[in-house]
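And then subunit A:
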Amino acid sequence: MPREAEPSLNERQFILQALQENLRLDGREFDQYRPLELTFGDQYGVADVTLGKTRVLAKASAEVTVPYVDRPLDGIFNIATELSPMASPAFEVGRPTETEVLISRLLEKTVRRSGALDTESLCLVAGQKVWSVRVDVHVLSHDGNLIDAACFAVVSALRHFRKPDTSMESGILTVYTPAEREPVALSWLHSPFCVTWSYFGDEGEIALLDATWREEQVRAGSCTISLNRHGEICQIAKLGGTPVEAVTLLQCTNTALTKVQEFSAFLDRKLAEDIKRRDKGGLMAELSAENDR
Partner candidate 1 sequence: MASTQHVLLSPAELAYLHEALSLTPPIRPDGRAPMQFRPLVAETEILPGTNGSARICFADGTEAIVGVKAEVERTRGYHGDEQEEGGEEEEEGGEERREGEREGQGEWVELTVEIPGYRDDDAGTAFLAAMLSEALLADGRFAKKLWISRRFHWKLFLDILLISPPLSYPLPLLSLTTHLALLSTRLPRLKSEGDEDPFFDDDWAAAPYLYPQGTTTTRPPITLLVMAVGRNIIFDPSKEELAVADVVLAVSVGEAATNSASTKGKGKAIGGMDIDSAAAQPGRSLRLLSVRTVDPPSRVTPPGMPNATNSAYGVAVSVQKQPEARTVEAQAVEGVWKAPRGGAKPAVMAALVQKVLERGGVADEVLDALEAVELG
Partner candidate 2 sequence: MPLDTSAYSLALLRVDGRRWNELRRIHAQIRTQAAADGSSYLEMGHTKVMCVVTGPSEPGPRRGTTGGAAAGASKAAAEVAVSVVVAGFSSVDRKKRGRGDKRNLELQSTISNALAASLHTHLFPHSVIQVSLHVLSQDGSLLAALINAATLACVDAGIPMTDYVVACTAGSTSTYAAGDESADPLLDLNHQEEQELPGLTVATLGETDRVAVLVCESRVQVGRLEGMLAVGVDGCKQVREILDRVVREKGKRMVLEGTVVKGEGLEDMDLD
């Protein structure tokens, strides 16, 4: 199995020493994110997120299928994460590494289990036909903080996504093409975002936001906090690593909340811009189904 190159002892010490002196390699503040960019594709439901050199593409899609037997009224919602060798030589196809498993679990907990998407609204005919919404996450370039970028991409893609409109008339279900009827947005309840802290030092006293890959390699521990802008925690995962003071964790959570509110505002602005761009001629019908939340 190919392995990631380890930073040398000198590099390691240099990074840590600099952090002790309140300096980051790229000159950022400790709680500063790298420039975040979001581009929507021409198609609905494609979001391309770059965070410094990290780049993640998420694509949402939907199809009609049969629901699970034990949940006849719920649609199906899946997030598929695959780290391909494109992002880093240490990733292999078909052999999930620990990183991959943890990322997919985090996305699952943040977006799916927190109930961001109303799966009941995906039901077409109870017990027979439901929408199956699927988001594929592709990591195009890996330079640290995959989780935050991936989560932002997933939420953006889903918010941007439009599924074909349907109608039920005398027991006949019709799915309209985009030409016939304007596709509709998903029933979205809240937008959770991940914020990952990295801890350095023996006591985990130095906390960084948005660590680069080099920083991630030398960090002593990390904690991912998922919140929405209403101040609801969707998930917290500090899976081992150097113990950190409980008070620090609380402070981290509060800082994370302000970051999440920034993310949320940023995404709303981008979505509004995108709608304007698509509505250039003013010919398109006003999408009243757009959810305010």
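How were these candidates chosen? In short, all candidates are chains of the complex that A comes from, given by their letters.
We take it that a contact is a pair of C-beta atoms (placed from the backbone, for glycine too) under 8 Å apart; a residue touches a chain by one contact, two chains touch by 3 or more; residues count from 1.
Only a predicted model underlies this, so the values are computations on that prediction, with no experimental measurement involved.
Within this complex, subunit A is touched by candidate 2 out of 1 or 2. Within the complex formed with candidate 2, the subunit A residues making contact are 1, 3, 6, 98, 101-102, 104-105, 108-109, 113-115, 203-204, 220-221, 223, 227, 231-247, 249-250, 253-254, 257.
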